[in-house]
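First the structure, in the form of structure tokens, and then the observations on it.
Only a single protein chain was left out; the remaining protein chains are all shown in position.
The first chain written gets the first letter, and so on, giving A, B, C and D; residue counts start at 1 in each chain.
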Amino acid sequence: MRRRLSLYGLTFSLPLLIWQLLFFVFPLVFLIALSFWTVRNFRMQPDFDMVNWTTMYGRAVFWQAYATTLTLAAGAAVLTSILAFPVAYAIAFKLSPRVQRWAIMLMVIPFFTSYLVRVYSWQVFLSDAGIINVMLGWIGLGPYGLLNTPGATLLGFVTLALPLVVLLQLFSLIFIDRTLIEAAHNMRCGRLRTVFAVVIPSARVGLVIAALFAFILSFGDFVSPIYLGGGDPTTLSILITDTTKSGQQWPRAAVIALTMIATLMIVAYLAVRFAYRGRK
Amino acid sequence: MTPVTQAPLVSLEGVAKHFGTYTAVQKMDLQIHEGEFLALMGSSGCGKTTTLRMLAGLEAPSEGVIRLDGKPINDLPSWSRDTPMVWQSLALFPFLTVIENVEFALKMRGLGRTERRRRAEQWLDRMQIAEFAGRNISQLSGGQRQRVALARSLVIEPRILLLDEPLSALDAALKVRMQSVLKTLQRETGITFVYVTHSQSEAFSMADRVVIMSRGKIEQIGTPQDIYRAPRTRFVADFLGSSNIFPGQLTRDGQGRPVLATSSGDFALPAGNAPGIAGQAASLTVLDTRMQIHPQPPQGARNSVAARMIGEEFVGATATIHFETDNGQELRVQKSHEDLADLSLAIGKPFYLSWSPADGHLVQE
Amino acid sequence: MTPVTQAPLVSLEGVAKHFGTYTAVQKMDLQIHEGEFLALMGSSGCGKTTTLRMLAGLEAPSEGVIRLDGKPINDLPSWSRDTPMVWQSLALFPFLTVIENVEFALKMRGLGRTERRRRAEQWLDRMQIAEFAGRNISQLSGGQRQRVALARSLVIEPRILLLDEPLSALDAALKVRMQSVLKTLQRETGITFVYVTHSQSEAFSMADRVVIMSRGKIEQIGTPQDIYRAPRTRFVADFLGSSNIFPGQLTRDGQGRPVLATSSGDFALPAGNAPGIAGQAASLTVLDTRMQIHPQPPQGARNSVAARMIGEEFVGATATIHFETDNGQELRVQKSHEDLADLSLAIGKPFYLSWSPADGHLVQE
Amino acid sequence: APTELTMLAWYGHAEPDIVAEFEAAHNVKFVPKYYTGGDNMLGLISQSPPGTFDVILSDAEYVQQLNAAGYIEALDPADYPFDEFFPEFHKFPGHWDGDTLYSVITRFGFLGVAYNTDALTEAEASTYDVFWDPRLTGKVGHFDWHLPNLGQISLLNGNPHPYDIDEAAWEAVKEKTLSLRPQVGGFFDYGGTFSSLDNGQMLAFAGIGDWITGTLERNGAKVRSVIPEQGGLQFTESFSIGKGSAKADLAKAWIQYITSAKGQAKSAQMAAYPCIVPNQKGWEVLGAENPAEARRQGMVPGAGSAIDMIRTGRIQYRQLPVQQSLEDWNDFWSEYKGA
Partner (left out) sequence: MNRENEANRNPLINGALLAYVLLAYLFVFAPIVASFVFSFNSDRFPSIPLGDFSTEWYRAVAADPLVWQGLRNTLLVGVGVGVISTALGFGAAYTDHRYNFLGKQVYLALALLPPTIPVVIMGLAMLAFLSRVNLSGDAGAVIIAHVVICAPFAMAVIRLRLSQMDPSLEPAAWNLGASEWAAMRHVVIPFCRPAILGALFVTMAVSFDEFAIAWFVSGLNETLPVKVLGFLQGQVSPRINAVGTFVFIVSMTLLILAQLLLGRTAAPRKE
């Protein structure tokens, strides 16, 4: 097989390359340029000024929002992973192949319902007079303030990430060599202990990647912090919109966006390195 | 049940295993004695692995009782038995180093760090892989992995070791090497080995006793010599594969001598191998090394059949020539190249194959 | 270069293939004659497939010239050559029916619908698979697929057919069957077959000439008989695997007779096989069937070495016993069970192995 | 086919209840793009080619910005029925650059204290201090925009011109605002404000007024707005014609229509959210059409009417900060949210 690109090969490989260069790389590069522009009279002007970077990085609010977002996203990643694991484990090991296929099918469905609609639904569940508090009321509890709390934001993140995390975990668990588990049993490793001694180490790559995806999704989401968290505390995605309220401060918003991208890349790099540590 | 003087280490009494409507193992009786090397053989899917897994507690018997030292162990979970197993895939833990793999079973038994390490190192030494202690499994060769798997199972010094085709993934040269490692190990430690294999060569070279299974049933149990010389059933003869088999019916010829009437003709039977009831179905087996090839019909008291050559297999000093009779039965003859030189073999050419009645062996259908 | 009278159909002149810094095929010279059955043999990775792919135009040679009928075809793309190939995986098109597969090459050559169908049906008939014409590939057995693959390649009635381990995926019985199909086909059509295989048995049973390759180089070309009887190099002897090999240096003994000095002792050489320059490196090969096993040192003019038994392979009527000398060389002896009965073999036991100088064969290092 | 006229507006301004009649009369079809905040709107305009939007509805504060950025066309005052408007709205600040008109006011509303009538009485809600009431801890909501909220605190601090304050007063406003932070249950956009008031999640709201509670009230929710004793703020919505519009004439006709007495009465009762209109004649038409709504919104001439409240100084215009920069206010707001 000829491995060099020919006219024929370029016909297939170039379109995507050109498209992604034009409409993915250029926008991101433009975003970098934008972060050095200045705003005068509510109009952006091409410029090369560090002022947006120094202003944003000089503000305590920015770092607060950064810390909040990082914490929430990391929390969502851990929480979602922990909540998802028993589900993925049970689907992978306890269900017959037929039921398993159904379980996977059902987990795919949420991807096709609007996340907005689901978040809106949660509002109805969580509000003071909402479904949950009404039901708690029947047994004489509450009402509890559930909506507009960081907990509700986390709930939104879990809603967003859980199906994907379950599926990713599931696919790494399904491919675990069953004989490894049996070998552990065979060497006096009990049920629960096997999960920690064999199952989790074997599926590490998949588990870490799943958590990483939960992190990425939560880190950039603005729907849950606004509609379930009540905009309080401020996350980076909220800060992006807020920043523009000083009259067209898109360059500053670009600074936040670029910082977010950099953070995601570093986190992804660390996660992948951790996942593959000690492997060849 | 075979009467035994010494109490068996393990005994299976009427053990069966069903998967849904499928029966993988049918009511099986088997005694395994302390210190013996027992091989389980049979074609793919005959239930060898299932039997082994029931011993290891990885499958529960559907019927019957498995006893260890006389005590039933049917309900003992895998992790409460000391029946370590060596897997075909080895099932080494890829996320642990060599020594951590070997320590695993000791850790599960709650041994302290230093004691664990000491005993693991001792076994690595014994298996001559001490120098790889800190390596990852992926950095080892096939033979080295095999040794790690053995060390990992033996470190708890069990009374019985279960092996499921442990050598099948190795190349030919390494296989022979590891056979001698295994056999020596078994002799020196006195541990009972239950060894599952496809390979006649492995089973016959290493085992004290061989169990031949077919479709979940035991067909024959015996020493390698017994089984090779006197297969009890047609299945066993077929399975060993070194014989040509003629199915037929017992009857008597014009002179009243017992013969087997087959679709390829009536054949005289070996002297000592007197037939039972006339009319009974039986098969005659003839080792492929015992057959002669003739361009013309042979003379004398030999049995003979006409057959066309259909192919040739060339293996080192010998060749196996394949023939087909007019009614479609395939026959094989194994000969050295010297013996074949003057026959001018060619595919499609007709020949005659013959054997002395004394080289035949009668088996049950 | 071997001198040939008839002009070759295909010739490779100094052909080499590099992948990056790796050389898969080294300057190779080879003539393939019209109507012959040529087998390419060698261990995995020696460049057999690469050679075949260069003939098919799927790889471009890095150096040298490939000629078809004397005309260089280096730069001809695969689709402009009539060098059909049968792949190890068969590479049948799963989304086409049997007959559509066979028609494919004709369609690509722009033949009309009816003519295409007529010629495809003719080949299906010839390969005895006409009844499956409308089936999907997935509904065929292994042997039937093999026939479809052959028909698909042969339908264009090429002068040369390239085959890359076509039988390796089949089971043993089918292999022998298909060998006879292939050989008959080649004889009847007179098409030149270039047949790549791992298997000595296949190459030696079917081919007119065998090419043995090692690490991208041709080690020996010859008829099967020539190669088996007189391997030219140590590699070939090793590769055929039926010989024990003693590397050493040519020298003379006390009486001035030529001997080979090896790490296991000095060995007398076969008579006709007179040595070249003293001090030159050479190897002595001895077929494993030609060696004897003795419990005590043998007497007489035989060469002998001491060795411990390390294992045994049990194959039908014969057994191969493995030994190891004190300096770690492995030796093998193949014997029938009868011959071994009185030796009381046991792993670890010391023996003596001997052979007559006439059974030795001297090869280049 | 009808001509398409594009309108950039808050939700509701191009819904059938408002535009159907005009569309039929002029064979026009409105293509609206609804935004949810002025900055959001500015962003959209700045990123779209000139001429994308024919008609732009914006809050008065943004008219200045639109004009400064050159996104809107100058208008001829003679084209519009200013003579029917209350005099206060003839030369509305920010809509004129010298003598050039850029935007025509179409509706306005008052911002005060929005409250849940189950939780508070009107008397209790009649001061901004109610936000600090311990009963409301965690139940005070902010409409998430600095101008109305900080303006209200500025009023509470006794500044007569809430947006024209010196540094000391600004510091005082900041300090006062920060003291409210523990009471706050969230910062909401338009939709969030609606739902959290309706489902009782928030019991009092700063920065909004009848334009939201009025809608909810119509749907049976127990919420109301009141102008507290410290006074209220006025927001103002105005129509402009987008720079480069190819259908400026139609756009002009639309603005004429919606600022006419008939259009104004319609606009006052918009299904999406009700507002007060500046056209005196419009009040009359509304009073005839729907006296109850006219009364509810205070569009009945006399004491306590909307115009009266403006004239007696109870209402101040919402506008951009005068002595501080917009950034200062916004940055402080971000800090406040993050506190």
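Note that contacts are C-beta pairs under 8 Å (C-beta built on N, C-alpha and C of every residue); 3 or more make two chains touch, one makes a residue touch a chain.
The shown structure was predicted, so the numbers you read here are calculated from the model rather than taken from an experiment.
Touching the omitted chain from subunit D are residues 6, 10-12, 31-34, 36, 43-44, 46-49, 52, 189-191, 194-195, 198-199, 219, 221, 272. Although one chain is not drawn, its touching partners on subunit C can still be listed: residues 53, 56-58, 77-79, 82-85, 87-89, 91, 93-96, 104-105, 107-109, 136, 138, 152-153, 156. Residues 1, 3-6, 8-9, 11-17, 19-21, 23-28, 30-31, 34, 83-84, 86-87, 89-91, 93-97, 100, 103, 105-122, 124-125, 127, 129-131, 134-135, 159, 162-163, 166, 174, 178, 181-182, 185, 191, 216, 219-222, 227, 237, 240, 250, 253-254, 257, 260-261, 264, 268 of subunit A touch the missing chain (whole complex, contact as defined above).
As a convention for this text, only the chains that are shown with their structure count from here on.
By number of C-beta pairs in contact, the leading pair of chains is A-D. Those residues of subunit B whose C-beta lies close enough to touch subunit C in the complex are 173, 176-177, 179-180, 183-184, 200-201, 204-205, 224, 228, 240-242, 287-289, 310-318, 322, 330, 334, 336-337, 347-348. The touching residues of subunit B, counted against subunit A in their complex, run 56-58, 77-80, 82-85, 87, 89, 91, 93-96, 104-105, 108-109, 136, 138-139, 152-153, 156. If you check the complex, the residues on subunit D that touch subunit A are 37, 39-40, 42-43, 46, 65, 68-70, 138, 141, 144-146, 184-189, 192, 195-196, 199-201, 326-327, 330-331, 333-335, 337-338.
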